[in-house]
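Only one protein chain is missing from this complex, and each of the others stays in its spot.
In this document, chain identifiers A, B and C correspond to the written order of the chains, with residue numbering beginning at 1 in each.
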Amino acid sequence: MGLFTTPSSKEHYIITHTTTYRVIYGDTDKMGFVYHANYFRWFEIARSEMFRHLGMPYKSIESRGFFLPLSEVHCKFNSPSQYDDILLIEASLDTSVKGMLKFDYRIFSEDGKKILAKGYTKHACVDRDGRVVRPPKFLMETIEKYRDSN
Amino acid sequence: MGLFTTPSSKEHYIITHTTTYRVIYGDTDKMGFVYHANYFRWFEIARSEMFRHLGMPYKSIESRGFFLPLSEVHCKFNSPSQYDDILLIEASLDTSVKGMLKFDYRIFSEDGKKILAKGYTKHACVDRDGRVVRPPKFLMETIEKYRDSN
Amino acid sequence: MGLFTTPSSKEHYIITHTTTYRVIYGDTDKMGFVYHANYFRWFEIARSEMFRHLGMPYKSIESRGFFLPLSEVHCKFNSPSQYDDILLIEASLDTSVKGMLKFDYRIFSEDGKKILAKGYTKHACVDRDGRVVRPPKFLMETIEKYRDSN
Partner (left out) sequence: MGLFTTPSSKEHYIITHTTTYRVIYGDTDKMGFVYHANYFRWFEIARSEMFRHLGMPYKSIESRGFFLPLSEVHCKFNSPSQYDDILLIEASLDTSVKGMLKFDYRIFSEDGKKILAKGYTKHACVDRDGRVVRPPKFLMETIEKYRDSN
């Protein structure tokens, strides 16, 4: 899909993956649109599916003793989402960031023509004892292998 | 408050505690009222405050190695709750139930005159290994002591 | 799918539909399993997809001036759901209930072999002014037409 290929100006987007989501009633608030906090649940869905697409589900990272708690989140809302809308949620790993993980997100209308929201999440990497560590070698190697074969 | 005293027909309500909650925008949905699933968050708040009132915060039960996962939940909605409403959430321990824990809840309008919702939650008791066990002795004794002194 | 055909003892299940859901981190709580209130979000997803399957998306019911607020909910948890699990959520319209709408739900493990939870939701039917009315004719006719052709 042309729309979602990596723009040349962002060469560090070696991994981009898009997931579909349908808005439920429980996502909305009395203004008639989606309550803002729920966008971060969708970012999680897209990020999670990207890890799976990479061949390394987030669950398998945890089972190897590493966790990726959020250290920073941001979202800009351009146009509201509504009940029963189908959304495309694109997650991209920003590999220009070192020592932690940063993901960029764009939420598109179903036809892919309109950007409804843009955001990012930053993640520390911690071990089982809660100590901040560098992202584990097996994860970085998986990312490099993916880049080399794409 | 006369309203919240135990009715004589429910002698097994030895512990009743009422907590106040103010409805936020994030609780509502596009129909303009509170999304039904959120009532169970409020039941949790009331149950939690009742444990604290009993002198046995739920956190201290967990730190002694016991957990109270939900096994069944129910709620009947009589009248909708709206944004910015102040609600009274009453939790009562139903001590007629043995081998597990059951709580009954009533949600009242701010003036205490209208019942907006009624429900219950049932909880198994499990130990650190996830095995179902009987409610621990220290918890039952705390409940009995409370009953004797009230 | 044999598993989900209507059992003969429940002839009033003329409409049964199953939806797939993958558990996200945001659904879980510190006990390591899914927070109970989130099951009702999943029931909504399944109910919503059943309306769509019926050819009558819930959104189209609202656009015709009718709303289906929840009047009662219930759920029994047999076995916990965990992060990243794929669940099958089955919604069935119980047409034996008159004057309102009742849906029964069963949540199955991905292989369809284990029932993780069972529940129901009851819905009043209200018009734009919030008055309780009987379910509209166009909805009942859609249900009958579906039954006759299946």
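Please note the rule applied: a residue touches a chain if its C-beta (ideal position, glycine included) is under 8 Å from a C-beta of that chain, and two chains touch if they have at least 3 such contacts.
Predicted model only: the values in this text are computed from it and were never measured.
> One chain is left out of this view; which of A:18, A:38, A:92 or A:142 touches it in the full complex?
Per the contact definition at the top, the residue touching the missing chain is A:38.
> What residue numbers in chain A mark contact with the hidden partner chain?
Contacting residues on chain A, toward the hidden partner: 31, 33, 36-38, 40-41, 67, 69-77, 80, 121.
> Across the whole complex, list the residues on chain B that are touched by the chain not included here.
24-26, 40-41, 44-45, 48, 57-59, 83-84
> In the complete complex, which positions of chain C touch the hidden chain?
Chain C touches the missing chain through residues 25-26, 28-33, 35, 37, 83.
Throughout what follows, only the chains that are shown with their structure count from here on.
> So if I look at the partners of chain A and the partners of chain C, which chains show up in both lists?
Per touch definition, common to chain A and chain C: B.
> Does the chain A and chain B pair touch with the same residues on each side or with different residues, judged by whether over half of the numbers are shared?
Interface between chain A and chain B is built from largely the same residues.
> Busiest chain-chain interface by contact pairs, anyone?
After tallying contacts for each pair, the winner is B-C.
> Could you please state the distance in Å, as a whole number, between where the Cα atoms of chain B are centred and where those of chain C are centred?
Centre separation, chain B to chain C: 26 Å.
> Counting in whole Å, what is the centre-to-centre distance of chain A and chain B, each centre being its mean C-alpha position?
About 37 Å separates the centre of chain A from that of chain B.
> Residues of chain A that contact two or more other chains, please.
25-26, 83
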